[in-house]
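All protein chains but one are shown at their positions in the complex.
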Amino acid sequence: MVASRAQIRRAKILTWIALIIGACFAGLPVLWMIASSFKSNLEIFAYPPALIDHSFSFKAYLAVLGDPGQLRFFFNSYLVAIMVTICTVVTSILAGYSFSRYDFRFKRFLTLVIIGVQSVPPITLMIPYFGLIVWLGLYNSYTALVLTYMVFTLSYAIIMMTGYFNTLPRDLDEAVMIDGGGSFVTLWRILAPISLPGIVSVGVYTFMLAWNEFLFALTLTRTNDMRTVPIGIHLLMGQHSFEWNQMMALSVLGSLPVLILFLLFQRYFIAGMSAGSIKG
Amino acid sequence: MKRYLLAVLMILLLVAGGAASAQDVTLEFQQWWEPELPEGAFRAILDDFEAANPGIKVVTISGPYLTTKDQIIASAATGTMADVVGLDGAWVNVLWKQGALASLSAVMMEAGFDDSELAAQIQLAGETYMIPIANFIYPVFVNLDMLAAAGIDPPSTRAEFAAAAAALTDPDNNVSGWAQPLSLEQPNGIQNDTMSWLWASGGSMLDDMGQPNLVGNEALAETMEFIKSLHDAGVVAPGAFSMKENEKVEEFVNERVAMIINTLAHFTLIRERNPDLNFDITALPAAEGYDGPRGLPYASWGIGIGANTEHTAEAWKLIEYLVSVEGNSKLTSIANAFPGNVNATPDFITTDPLFETAFAIFQEGYLANEFTGLPAAEELMRQFDEPFQFYLEGDIDLDEFLEIAQEEWEAIFE
Partner (left out) sequence: MGAGIDMAKAQAISEIANIGWEQRKRKFLPYAYLSPTLALLAALTIVPIVTVFLYSLVDNVIINQNPPVFVGLENYEEVLTNRKFRGALSNTLYFAIVSVIVHFIIGLSFALLLNTRLIGNKTKALFRVIYILPWVFTASIIAILWRLLLNPHGVINFVLLELGFVQEKLEWLSDRDLALNAVTFINIWAGYPFYMVSFLAGLQGIPDDLYEAGRVDGGNSWQLFRFITLPQLKPIIVSLALLDFIWTIHQFTLIWMTTGGGPMRSTEVLSTYTYKAAFSSHEYSIASTLAMIILAICTFVGIFYVRNQRMTDE
């Protein structure tokens, strides 16, 4: 079956229209955020609204970047998010492999436990969890944040890794096993490389959560030198003062590293890459 | 030689370290004020305190206002509470119930402190737990240009206010006479923009025993009817049911709302936002025929001591400094607040005519915020807000509304 040129052309036009509608849906609110970050606080609420007005300036950015406290928030966010991502990805690959490739007695039970663990609303867990972290002597440390976010992200990461491994045919690892490779070899040499898209998407998710989480980041830390970007944003939203444009600027700045990271990793989403390696 | 030097250095370090740890007391001071104030201003006051009190260091633990109460509750539950904490009148009761706060009465007695200089003390069961050190009163802000264009004077009675609001409202130009923030996330609109009308006319929402008195309270019923008449007349800015305090201010600054009840703390912010805005402040209008002193709604930055502190004496020294004439003047000057020490004089009172007006309003009336010190004060506001919205929408009548609110309040007071 060969599609005619006209058909392909039509399909292309339709795809473009859909892409642009989608981009408006996703991007216009963010465009408004960026526009607001360049406005004065007065003009942000002006009516009729304008995308760019006479108050255009970089003041909000300069205020945020000129504050060493804010830069420290960025450093902390990076450190915590990267640590969490590495730990969660490794742990979840191991667990996902176990759930996907083995049958064992407590499998269903453990799956339920892993789902159940994250079914308790975090807000109600906060006080007892906080008490535990203090008792463990981890209060106001990076370790506390890293471990907490691992607890938050592991459920998703494991369930998704199990899902991805399940989509891969079992003949693959059986072939390696027959060749004398152990299960560990199979996992790291064969399954993990093929599952790179899945691993990356789990990593992106984990990074985002750790980067954006607010409540526990605030509760488990005490001093501003341990705190992350979302707390910086909240600090701009005070009882008597509120800096809308700086809030917007800070969140635009905060999103850039995440976007860059995504750009770096997105080649793993390019069609056919993993499919090719299966065939090979 | 090298070794010798090294050993000396180490001994020196040890001595210095030992000496420091023997004398220095580090106080943790949790509050939300530092981010509210100009960069470095709060620290400067604490530096002055440290200079005057060698051996005491103060570490600030600053967080966003909206989560400070939750954070204090969590830290008190886990024994990690700071030595000195900033308090809002709406939180005192719950923290006191939790046993998180130390009685200041005992501490003041021990220190031989003369409390006659204090403008107010928040007491529960006969003991002081919070001292308001900075007070922000809530007068009515009016847009003078809009009033002049409509040819009216700032209103001083409810009828005048309703007439002015109607005259100022201009839907085609998106202008409303008044704004009433009733967001359920931050229900302080019930305190500042609703009950304040009652207090300004000498009314009360509590009975003589301090229990809820919403049903059969004529002054309250009239106030609620008055507010509903404003909503029904369409003179209240749209979006009231989800509006927050800060959005009310932005509407005023953008000249879409002519009159708001608002804290003096926003004074500088309003001037910075819109330097061309020609505004004045006036006392909250009273009911027809009322000529007694007008209750002035206010919010406070209060201060207290954590029950678990090991440095009560040092913690008190810090509080004593912040309520002293010197420290209190400095703090209230940068915060644009009225002082917690009756003898303190923040510099703006003499330099800014608008603050002179405010000070006159302050002196003619009395501070009134009946929510201060009540159990679960924020929840009281919220439980009032919900049926209030149903009432304004016309789902229920006034009696039903007040009965529901009374029932909810009684459950909380139990």
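Some notes on this structure:
Residue numbering begins at 1 within each chain, and the chains themselves are lettered A and B in the order written.
In this text, contacts are C-beta pairs under 8 Å (C-beta built on N, C-alpha and C of every residue); 3 or more make two chains touch, one makes a residue touch a chain.
No experiment lies behind these values; they were computed from the predicted model shown.
Only one of A:134, A:154, A:176 or A:190 touches the absent chain when the whole complex is considered: A:154.
In the complete complex, the hidden chain is touched by one of B:185, B:276 or B:310, namely B:185. Here one chain is not drawn; of B:92, B:214 or B:243, the residue touching it is B:243.
Screening B:25, B:41, B:59 or B:77 against the full complex identifies B:77 as the residue touching the chain left out.
Remark: the omitted chain is touched by one listed residue; of A:40, A:70, A:85 or A:212 this is A:212. Listed for chain B, the residues touching the missing chain in the whole complex are 69-70, 73, 77, 94, 97-99, 174, 182-187, 237-243, 247, 251, 256, 376, 378-379, 382, 385-386, 389-390, 393, 395, 412. Against the chain not displayed here, chain A makes contact via residues 1, 8, 11-12, 15-16, 18-19, 22-23, 25-27, 29-30, 32-33, 36, 44-45, 47-49, 91-92, 94-95, 97-99, 102-104, 107-108, 110-125, 127-129, 131-132, 147-148, 150-151, 154-156, 158-160, 162-164, 166-168, 183, 194-195, 197-198, 200-201, 204-205, 208, 211-215, 229-230, 233-234, 237, 244, 247-248, 251, 254-255, 258-259, 262-263, 266, 268-276, 278-279.
In this section, only the chains that are shown with their structure count from here on.
Residues of chain A touching chain B in their complex: 40-42, 44-47, 67, 126-127, 130-131, 134, 139, 218-219, 222-224, 231, 234-242. For chain B in complex with chain A, the residues that touch the partner chain are 28, 32, 35-36, 39, 59, 61-67, 71, 73-75, 77-80, 136, 174, 246-247, 250-251, 253-254, 256, 263, 265-266, 269, 273-274.
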